[in-house]
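Each chain you see keeps its place in the complex, though not every chain is here.
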Amino acid sequence: MARVVVDVMLKPEILDPQGQAVQRALPRLGFEGIADVRQGKRFELEVAGPVDEAALARIHEMAETFLANTVIEDFVVKVEESK
Amino acid sequence: MTLDTVKHASGTPDVELPWKELGLKEDEYLRVREILGRRPTGAELAMYSVMWSEHCSYKSSKVHLKQFGDKVPANDAMLVGIGENAGVVDVGQGYAVTFKVESHNHPSYVEPYQGAATGVGGIVRDIIAMGARPVAVVDPLRMGAADHPDTRRVLPGVVAGIGGYGNCLGLPNIGGELVFDACYQGNPLVNAGAIGVMRHEDIHLAKASGPGNKVILYGARTGGDGIGGASILASETFDDTKPSKRPAVQVGDPFQEKLLIECTLEAFAEKLVVGIQDLGAAGLSCATSELASNGSGGMRVELDDVPLRDSTLSPEEILMSESQERMCAVVEPDKVDRFLAICEKWDVIATVVGEVTDGDRLEIFWHGEKIVDVDPRTVAHDGPVYHRPYARPSWQDALQADDANKLPRPATSAELREQVLRLLASPNQASKAWVTDQYDRFVQGNTVLAQPEDAGMIRVNEETGLGVAIATDGNGRFTKLDPYTGAQLALAESYRNVAASGAKPLAISDCLNFGSPEDPDVMWQFAEAIRGLADGCLQLGTPVTGGNVSLYNQTGDAAIHPTPVVAVLGVIDDVARRTPIAFKEEGQLLYLLGDTHEEFGGSAWSQVVHDHLGGLPPKVDLERERLLGDILISASRDGMIDAAHDLSDGGLIQSVTESCLRGGNGARLVVPDGLDAFTFLFSESAGRAVVSVPRSEELRFTDMCGARGLPATRIGVVDGEEIEVQGEFGIPLSEVAEAHRSTIPALFG
Amino acid sequence: MTARIGVVTFPGTLDDRDSLRAVRIAGAEPVPLWHRDKDLHQVDAVVLAGGFSYGDYLRAGAISRFSPVMATVIEQAKAGMPVLGICNGFQILTESHLLPGAMLRNNHLHFICRDQKLRVERADTAWTADYSAGQEISVPLKNIDGRYVADERTLDELEAEGRVAFRYLDGNPNGSLRDIAGVSNAAGNVVGLMPHPEHAVEPLIGTGRTDGLGFFTSILKKLVSA
């Protein structure tokens, strides 16, 4: 079973209040030196068959039409070695 | 690795089992052996250990709780009493209402969001299990000190969790409480209550009868969550390559629960269900043993058929798992297909896992082998009963002697004004809108009253206007000073809140939050509180329909304040005559109902101004409470008052302020003869309310109070843009609003 | 003959019964629709009600958009059928690209439930004809993913074409760009908004106002006179 990861992040120009809330809290907790935080989503897909080009193309399409809303989000598809 | 079957257990009497690690005492384990006539299997031990736990068996509290059954007031409304998933009362017009409050204290401290969320999930399943559609939730909360850093972690998470789950279920949140006190720092109290409505004929019970009937498990798959002790068993009995430390915290899925509600109600509507039980604490162990022991026959369960989320689970773990959003229904064989079809419609997984037998044993099989063979009653009902020692604490007298009435009082009008503002802005007295604005109070379109009203009120029937009201109250400070009186004060306040809304109080549920029962001081508080509550209910005519006990709320030697929380349910024949708290009409007259005494023990004033807890709590006069309630209800019925607000913590100035802010109007107050301004504004005497009376109704109203012997004192008029106490001070409404509303957002926003 | 107005129930929809009630109170015939059913049962208009369809997992409205009923709703909406999306329904409409933009987590990150003042900017859509342009109304707002965003060009276009149908007044509750509470499509038959008009149709219930009833009487008049 192979694992494909899809990372979905808000586009840079879109306000990310969750990331900001984290960033604002850090100094209070004693963590300095973090200039910016963005929070996004990570999907781990376990793929049943081989992760060939056709499979990746399908996952790409899935990310584009479903996992991400490209009006507001960017995404990246990555193959991970399975464990 | 051998499977510990019943046969195997019989043949290996000397195998050591980890009963201690599972929380059983030696004599309890010996009793299990005696009951079975052999050593238990691992699976049987798992079942007994969870079902005989304090939480499930009420072993420390049972002997005291009995009073609720012994002192039942005559009340025709009770349809189902203590012992079922939740009590049921008749509210007229063929409707029945079920309601209950439960605690989810410890999980909410460990994981505030999920702990609180699953608390809501659990209480709602109790309501569905009675056959009712859930119509509202409430959430009485107690947190550590408002300015403590850990409260900043716990409270926002708890509120988000209650909102996240309840909002997503489509249940309006119509009431609750939020109290801060350092005594709850390591033991926040997260109580959650729910109300459901059904027709009389739809009442369902947790009962498996009719041999041949199928046992259907439906809802979420069973996973390895919430398995307190089962992992110990698992690691003893099985190889340790699998995840051995199962988390004690569960993650809720409100979406799944919403589907569970809809599909269960649809199955009820088609009369497909013979008996039903939700899966909460102790999971399948509890559901199977309770269903079987309440029914007429036995039950046979094939554990292999339970849908799993994690295929590595052992049978012990499956039996103990507390995975959320699961229910168990008993269905006649020819109705199974229809039941499964309804589940399919709602995308709910449903599986036949067993059937009712004509024997009297609960038998559970795994891989074709029998691993449990017990009399279900011994698991579900014949748990241990403790007569824990209790004694009045040695410090109680000193505490009561430390009289709050002797604390220095404000010397000048300016000081009085400053203390009024300080009180209104203190975390306990400040507006809780930051919390309640995170809860949907409008969903279902039947909310007549919700926070910050005295009681939440829900319309039950659109045509007739029939409605129900609920309020929850509890005051740990009063209860610490005198547990018997404190419990009655909780009851009285909740009763008063419901009556102030115009509804007639019918019955109560309670959630009893206390420290360790192994401490005789705590056990005395517990015994006294129950005695007070049971006596109070008898006197007020409001039976206890059910409730929940949460013990061991204790950090080291320090127990929380004894905190019985009382939920009173009321009925109103037409919600059109509900009484809100808002002073809406300028020129209306303000009347104070009841008597005001110098009573400052446990008061908000003593806490905020002097950080003091001592003396005696206010006196309780339940006959007076009942009279006050009757007057408030009559006044609502006959249109004599436009607003009413009960007086409780913070005293008169607190209530008047809330009503002014709610209505957007000021008030001019006059200190009545015989009272000083300080006592008038801050006393917390019980049995009081303030009402707003149209001038045209004044005579009729005062005549009624006079005729029935309730003191009614004219204290002022709704007027202007400030709250003015004549001869003392005036505070602009905007200043009051700022003080009252900014505290909680500043701390937690 | 009165108009038939459908209200879709997805798994996790919460305000469907309220919307059906609002339709009934306005005098139209309420018709429950089921997400798995492609057939719209001859309704004249559709309301996508509030709630958390599919738990709002992934993104609000993202999963519902692909349901069988939505295939038909999308097709019919493009052909001119009136569609109103309230809250979750609005989110579904943006996910379906029937309305521009997207909904994100509120800027304060909390669920917010309150009585919200709005200005009705457009009184000539299928759902707002009973209001007057510029009219101020108060209806409940309750959501956690209510922040309306779109890129600048889209926003400018919406403004230029007068498709901002509702704007928040007295404080933006969630960080929505340009205080947008709701928008319409170019034809004016598809309207979406975050606040809940269906919760403001009876004097005793909720906030005690009936400011939301106009949505349902508007559509009824339009359909009956058509």
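Note that the chains are named A, B and C in the order they appear, and that numbering of residues resets to 1 at the start of each chain.
Quick note on the criterion: a residue touches a chain if its C-beta (ideal position, glycine included) is under 8 Å from a C-beta of that chain, and two chains touch if they have at least 3 such contacts.
Small disclaimer: the values here were computed from a predicted structure and weren't measured.
Formula of protein chain copies in the complete complex, based on this structure file: A x2, B x1, C x1.
Throughout what follows, only the chains that are shown with their structure count from here on.
If touching chains are joined by edges, the resulting network of the protein chains shown is an open path. Centre to centre, using the average C-alpha position, chain A and chain C are separated by 30 Å. Chain A and chain B have Cα centroids separated by 40 Å. Note on chain placement: the centre of chain B and the centre of chain C lie 36 Å apart, centres being C-alpha means. Multi-chain contact residues of chain A (touching two or more other chains) are absent.
Chain contacts: chain C has residues 108 touching two or more partner chains. Residues of chain C that touch chain B in their complex: 11-12, 14-15, 17-18, 21-22, 50-52, 54-57, 108, 110-114, 140, 142, 144, 196, 198-199, 202, 204-207. Partner chain C is touched in their complex by these residues of chain B: 160, 163-164, 167-170, 253-256, 258-259, 346-347, 436-448, 459, 462, 575-576, 578, 749.
Within the complex formed with chain C, the chain A residues making contact are 10, 13-15, 17-18, 21, 66-67, 69, 71-72.
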